[in-house]
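A single protein chain has been omitted from the complex, and every remaining protein chain is retained in its original position.
Should a chain be cited, it is by its letter among A, B and C, assigned in written order, with residues numbered from 1 in that chain.
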């Protein structure tokens, strides 16, 4: 932490800050500037309370230097991490997860699964528990949806990725999924993250729509710190003033996440755009930026999808997209 | 819902939309404009899927007309709602909830409680479970903190408001609190909201830092729909590009929440500014805008607070603020 | 500036930074932390290029310490500044500027002027040059509108405040206005700011809808630096994700602007909300927060206003609002 004193701070203010920092068992460096005094902390600032320093008399600002995370950092784990799920490797080459937004009736779901598999998907995704803004919207098939997912796996062999919304559901969802998906609304549900950290199943952690990169990585640290290192980051767009698209897909954050951490990063261009006519272009862009894969909403009849039809593409469009992505990946020598 | 067709939409696109809407049991009105055809839906659009209409061929945009909530709406419940908690009425006159950000050791906490009560607080607030961005920061005293809160109530008689982070903790927290606080990170944790809807204890629902007004009200609808009408809305700032303050306190939303719903609305200027030197001015502004009360972080020694010291005011400053607020309220004849 | 080196920065990286800073004629303080080295600059960092330091090998981040402005700072000018315009003092007591969004025909404009004056306005505002998002919208009466403004002044004696959009119009607008208004779209039009700095007429500088507080103050510094100290800051809302209101009125920034600078600060709740049903509540809130006055869109028939009718209030509503504001001001002893 760097503590910047106000221009009018006196000797005793400065001494107060130094004393407080030393009281926490750390040491200081003091720089007497022309206009201001600056005090640097020597030690792991994550262990002292930022705010209590910032509130001391004579302090203008206190600026953190260390990031709010440790374990996910590339400094700690320099090589790219890979995760194996039922024979699929995430974090080396490209991985494609596809399926409908919501699990629908068994026949429809199986038909979609077969088509996305034929189009190149390695993992099947679909929501049984659906977090919806309005309590009046369809909330998912819940347990019945989970059973349909298990039948998809039995039929196709594809591992399953589905959303978990509550610590109370970890067991029941865990019986039917291979990857727990944490949706953007729960990225800061730290109780859920800690509980998932105690399982060993991979977690696909979507970025919150108002989460800074460092907060997203800190959320991943909640999982690792509890023992589970199998984390896949998923960028799915942030909320901005722009309303042409449902969200603003932030590919900068994909590149940043791969610089700052060694976790695999996939991109969800379906939610990241909210428009089927943008999904393929942004999927290609994500791979060109360095994403390790895509999460896609696909349905053979998007107009009949039970939710999110507006951002759903067909298996045919998906096949073409995957082909483009694989060729871009080859071309870039990755 | 209003469906706006593309300029190049053909007769069969238009018929497709009409057929789909009628298939959902609703009727339509068709307006043939100069450039475009517009189709209006007659019926409760919340019961059909917005996206599946928007994804139909020839559709440019589909715009919702109804809000995503019902029960919290002032149309449904025109008079202001009031909530009684242990003799304190929320929603008529001003209510002040104050205390430290985190519950600290028993002596400190009791001392703060006595001082905020003397300064005019009617309800004591303090966090035992602390959602923190970094897993490396102090996470609260948890059960031990809850017990200290019960001792505060036994000593002072003030009802307690403390945060709940997990459905699994509803019982244990419920034994020690009079109001469940849902923090901004959990505003979209719909499992938690639904579970709190099944209790009868008041819920203080903080606005998510990226939640639109209508999403905040829809979150309240999750609670009411499950049976609990005792909801207090709390504006605590949204996330914007501005970094001078920790959040941007959105008083527009306070006025809007009182227009659109009949729930009481309180304001948290501590988190809404993140700076002790702004708290009092913004607390006065909140009351002038029509807030029903304030939620304040107060400590006799802000520099020694275990968290959020930078935005914590003293009991003395609080006393002066409450006095100003009461006089503004009188002056406005409320 | 504080330069934070990467954990893996070597001796030669550190020496490179030190050498560069010394080459700019400044001195350094080096703090050898546990994980990282931190280098502080001694001298006025505004004179060296921030980016060129941040780009040096081994640098993780460079953080500015000084604000991007000087002259507007309260450190430089501790007492509140006041501005006199034709007998009206801005910056002591409350000032109210009111009128229609656009100058309309002479009769209507005069009638509005008389009514807002009767309701308590001291300064008349109205746009002759209208910056509009679409080139297809009404762009203002331009020169003809300016002449009507002069007739308003001749009739009522009220000083005039109207918008200037182009350096080429400084003379013509200056012949008819007492205060140049710089709209939010031109807050970063530095050519215009510099040119207004060469006049002596007061400038009402609206905050850009994506401008941080410090950028707004730096824009004011462009004017002062060119010789004109008569600046009135005007908060009019920022752009966020919230679409219930046209903008998010940021009263935090009003308090902040008065802490950081000594310029008078007025608030425009008409644009800051975009809704007539919010204007009065937010006007009162602005005064309670410490604003020096309000800028209001007022029309005797808001539904007939040529622009912005949705956010326009009547002279009657305005009269009541001003009364409330004056009583709040008295109560707060200002």
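Quick note on the criterion: a contact is a pair of C-beta atoms (placed from the backbone, for glycine too) under 8 Å apart; a residue touches a chain by one contact, two chains touch by 3 or more.
It should be emphasised that the depicted structure is a prediction, and the values quoted were computed from it without experimental measurement.
A.B. asks: Just name the one of A:60, A:214 or A:301 that touches the chain not displayed here.
C.D. replies: A:214
A.B. asks: Quick one: say which of C:178, C:221 or C:292 touches the chain that got left out.
C.D. replies: Only one listed residue reaches the unshown chain, and that is C:221.
A.B. asks: In the whole complex, what residues of subunit C lie against the chain that is missing from view?
C.D. replies: 20, 46-47, 49, 51-52, 54-57, 68-70, 131-138, 165-169, 185-186, 188-192, 208-210, 215, 218, 221-222, 225, 239, 276, 302-312
A.B. asks: Hey, which subunit A residues sit against the chain that's not shown?
C.D. replies: Touch set of subunit A with respect to the missing chain: 210, 212-214, 238, 240-245, 248-253, 255-256, 259, 272-273, 277-278, 281-282, 284-290, 324, 327-328, 331-332.
A.B. asks: Please output the residues of subunit B touching the missing chain, sorted low to high.
C.D. replies: These residues of subunit B touch the chain that is not shown: 2, 4, 7-8, 29-36, 38, 40-44, 63, 65-66, 75, 239-241, 243.
Convention: only the chains that are shown with their structure count from here on.
A.B. asks: What is the identifier of the chain with the smallest separation between its Cα mean and the overall Cα mean?
C.D. replies: B
A.B. asks: Which whole number of Å gives the spacing of the CA centres of subunit B and subunit C?
C.D. replies: Averaging C-alpha atoms per chain gives centres 30 Å apart.
A.B. asks: How big is the gap, in whole Å, between where the Cα atoms of subunit A centre and where those of subunit B centre?
C.D. replies: 25
A.B. asks: Subunit B: which residues touch two or more other chains?
C.D. replies: Only 210 qualify.
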